[in-house]
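Note that one protein chain is taken out, while the other chains of the complex remain in position.
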Amino acid sequence: MSEKLTQRKAWDIVLDKLTKRSLWMLHYCTGCGAIELPPTMTSRYDMERFGISAMVTPRQADILLITGYLSVKTLQRVILTYEQMQAPKYVIGFGSCTINGGMYWNSYATIKSLDQYLPVELYIAGCMPRPEAIISSFTELIDRIGRGEANSWQDYYDNYDFYKKNQEHVFGEINTYVDIKDDKVKFGI
Amino acid sequence: MSTVLWIIFYPIIAFAIGVILLGYGRKFNARVQRRYGPPIQQVFYDILKLMSKRTNISHGWMHDTALVMLLGGTLLTLYFIPVPGFDFFSGYGDFLVVMYILLIPSLGMALGVGETANPNGSIGISRALQMLAGYDIPFALTFIGMAILAGTTNFSEIIALQQAEGIFGWGLMTNPFLGVAALIALHGMMGEKPFEVMVAPHEIATGPMTEMGGKYLGMMMIQHALNVVIELTIYINLFLGGAANWASYLVKLFVLMTLILSVNALFGRFRVDDAVRFMWKVPLVLAVIGVLIIIL
Amino acid sequence: MINEVELMQQFQKEFPESQARIKRERRIEVLLPAGRLYEFAVRIQKKLNFQHLSAISCVDWIDDGEYELVYHFWSYELNVLVDAKIRIDRENPHFETITDLWQPAKFFERDIHEMFGVVFEGNEDLERYILTEWKGPPPMRKDFVSRDFAHRFYHYKDYEPQWLTEMQQHSSGGQDE
Partner (left out) sequence: MLTEPVALMLLLSVAGVVLNIILYRLQSLQMIVSFLVFAAMLALNLQLYGTIGETLVLPVVVFGQAMSFAVSPLAFYFTLMITSITLLTVIFSLESLRGKACTQAYYLWLFLKTFGMLGVVFAADLLTFFLLWELMTWGTFFLMQQTGGESFSPAKKYVVYAVSSSMLLFLGIALIHAWTGSFSFREVAAAFPHMPEGMMLLVVLLMTVGFAVESAMFPLHAWLPESYASTFTSLTSYLSGISTRMGIYGLILLLFGFVGHELADRFQLIGVINLRYIVSIFGALTIIIPTFTALFQHDAKRLVTWHGIGQGGYMILGIFSANALGIAGGIFHIFNYMTYVTLILFSIAAVEYRTGTSNLNKLGGLIKRQPVAFLGLLFGIIGLAGIPPMNGFVSKWFIYKALITEGYPFLAISAIIGTLGTILSVYKLIHNIFLGQLQPEYNEIKEVPFLMQLPIWVLMLAVFATGVFPGPILSLIAEIQSSFGLAPVPYTMTGVDPAAGTLDMLVITTVFIGGLLLAWIVFLLGHKRRHVSQYQNYAAGHFLDESIPYNFNYNFYTGFEHIFNPMKKKVIARTEVAVSSLVEAAGDYLRRIYTGNLATYAMYIMAALVVTSLFLKELI
């Protein structure tokens, strides 16, 4: 993750303290971890206490939760969805499959570590981590945003070539109609 | 001078009330589902986060102007509805005007969502307009009934008439048929379940909001907060005898909101044509009976 | 209602060069020479009314240098499963299609083509549909070792020791309580 600390004005500090309380999550449940999310949302663990609720489309989401292994085919869709999200956006790798391949470590079709292709903010270890682990990761993310350190998304804009090279190495050229380099200039990130 | 102050600060007050009402709504839903639920000011956090998004995408100049038209139309409607202490503008436009300027935001949103070129959005808008045709007919009929009863279409005069006889002068008391019909129609207008056909996350990916991100969604949520206040105030002015002071106004707002939320928390979602059929059966029949009582 | 034994004898009679045996109740296994399969399939579908082709699977006998194609036929009336097994060459695997008899065969053959590389003449749509971005050899062949390929192709993180200890301190559970 890039350690570049943006120089933060007073207003940004206050803003981070307030906006950390509202995070909307889009969980990309191709893997097996999605089954852990209903208990996190419902009455026993209730993640809505922290202002986190599930959203349907990438345009509205801040968190992209990759629950489980990603095959080469689904990685394309994940990257399309990630690029359609609005910055600041946070990728949370859920389960050991996203960390280093998990139980599919020797498979020819699944990707082994997610952060080669997307800037990952947080990992939740565990082969299907329990809701307590998910809630603790959310609180960790909230604290990071509060401190203004959760800026892994800038890394995608800064060294996009590294990510692009890895992506093309795995599945060749795709056209998501999103021009990251041009966005970086236009939005001044 | 006080009107100028009202003109400047009234939208902010109405926005604050709307945000608290929506936050209260989410807390209410959570508690019905035996969850702890988000803090009351959660909606404020959401809007702030949306407005402070670093990157925003738009699908064309109409997408932006439509959002401005959406919020502008709602602010226009806000000024034309009398509230205790501020009914300066209702001298220039009666509730017929209000009924029509209520359509500007929905037309604005419809144009903006159409511009985003996403079929989910277009399906959402087509459902929203069908639902509009559904609930607006009984709602308008209750308006007309009240206007014929009061002999005028000016809001402040209708309120004055109702407040003259105290509790029993309320629209709801004098003709319960119109009151109940308007309540059901109001429920449809607020887009609460079972009439929440427009924003159907499971079926059409939050309908119109599919392609709205960042500050666009923020503006839509600001408009939604203001819209809740507007719709409840219209009902209060016509059927709960307006409000003499702000305390009774806020109490009426919360009681009405709780009534609607309690129904919302328990129901699933109707299909579009079933919702419209329901709206043209139960509230329309009640409204027709109410109007017949008034004319004959 | 004929039972499995009579069925097996019928196969034995009509296809003398095949060995038919009953694996267990309601399961018959027939070993056929490759050329006679289509004839067998027509016979079993039209005369014995086995309407259901539940699957075509392929077994890679790397030592014999052959692929074994197993056709699983099922009959609703007789409630019997017949496995017709044939052997084809492994280096240049070719076989005829049976999509004209059963529609689902189109996908079974397409799948075997993708995973094992068997070319079915007559099946016009053998295009890849699972591993759309795969450039390598058919992956289910035994001579393709997935682990070596994965290590060559993908990037792995190596576990740094202090990363593990840092996780333990941070996580609330774990041994140190």
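Letters A, B and C mark the chains in the order given here, with residues in each chain numbered from 1 onward.
In the analysis below, contacts are C-beta pairs under 8 Å (C-beta built on N, C-alpha and C of every residue); 3 or more make two chains touch, one makes a residue touch a chain.
These numbers were taken from a predicted model, which means no experiment stands behind them.
*Asks:* When the whole complex is taken into account, which chains on show are touched by the absent chain?
*Replies:* A, B
*Asks:* One chain isn't shown here. Among B:Met219, B:Ile234 or B:Leu286, which residue touches it?
*Replies:* B:Met219
*Asks:* For the chain left out of this view, which of A:Ser22, A:Thr40 or A:Thr57 touches it?
*Replies:* Only one listed residue reaches the unshown chain, and that is A:Thr57.
*Asks:* Of the residues B:Thr116, B:Thr174, B:Asn237 or B:Asn264, which one touches the chain left out of the display?
*Replies:* Only one listed residue reaches the unshown chain, and that is B:Thr116.
*Asks:* Where the complex has a chain not shown, which of B:Ile40, B:Ile144, B:Val263 or B:Val282 is the residue touching it?
*Replies:* Of the candidates B:Ile40, B:Ile144, B:Val263 or B:Val282, B:Ile144 is in touch with the missing chain.
*Asks:* By the contact definition given up top, give the residues of subunit B that touch the hidden chain.
*Replies:* 11, 51-62, 64, 67-76, 79-80, 89-94, 96-97, 100-101, 103-104, 107, 110-111, 114-120, 122-123, 125-127, 129-130, 132-133, 136-137, 140-141, 144-145, 147-148, 151, 153-154, 205, 210-211, 214-216, 218-219, 222, 271-273, 276-277, 291, 294-295
*Asks:* Since one chain has been left out of the picture, which residues of subunit A touch it in the full complex?
*Replies:* On the side of subunit A, residues 57-59, 76-78, 80-81, 84, 174-178, 183, 186-188 touch the unshown chain.
Methods note: only the chains that are shown with their structure count from here on.
*Asks:* Could you put a whole-Å number on the gap between the CA centroids of subunit A and subunit B?
*Replies:* Result: the chain centres lie 36 Å from each other.
*Asks:* With centres defined as the mean C-alpha position, give me the subunit A-subunit C separation in Å.
*Replies:* About 38 Å, centre to centre.
*Asks:* So the centre of each chain is just the mean of its C-alpha atoms; given that, what is the distance between subunit B and subunit C in Å?
*Replies:* So the centre of subunit B lies 61 Å away from the centre of subunit C.
*Asks:* Provide the list of subunit B residues touching at least two other chains, using ranges where the numbers run on.
*Replies:* Where subunit B is concerned, no single residue meets two or more other chains.
*Asks:* Of all residues in subunit B, which touch subunit A in the complex?
*Replies:* The touching residues are 26, 30, 33-39, 42, 45-46, 48-49, 52-57, 201, 205-206, 209-214, 217.
*Asks:* List the residues on subunit A that touch subunit C in their complex, please.
*Replies:* Those residues of subunit A that touch subunit C are 72-73, 76, 99-101, 105-109, 111-113, 116, 125, 136, 166, 170-172.
*Asks:* Using the touch definition from the top, list the residues of subunit A that touch subunit B in their complex.
*Replies:* 15, 18-19, 21-24, 42-43, 46, 48-49, 51, 53, 55-60, 62, 85-88, 183, 187, 189
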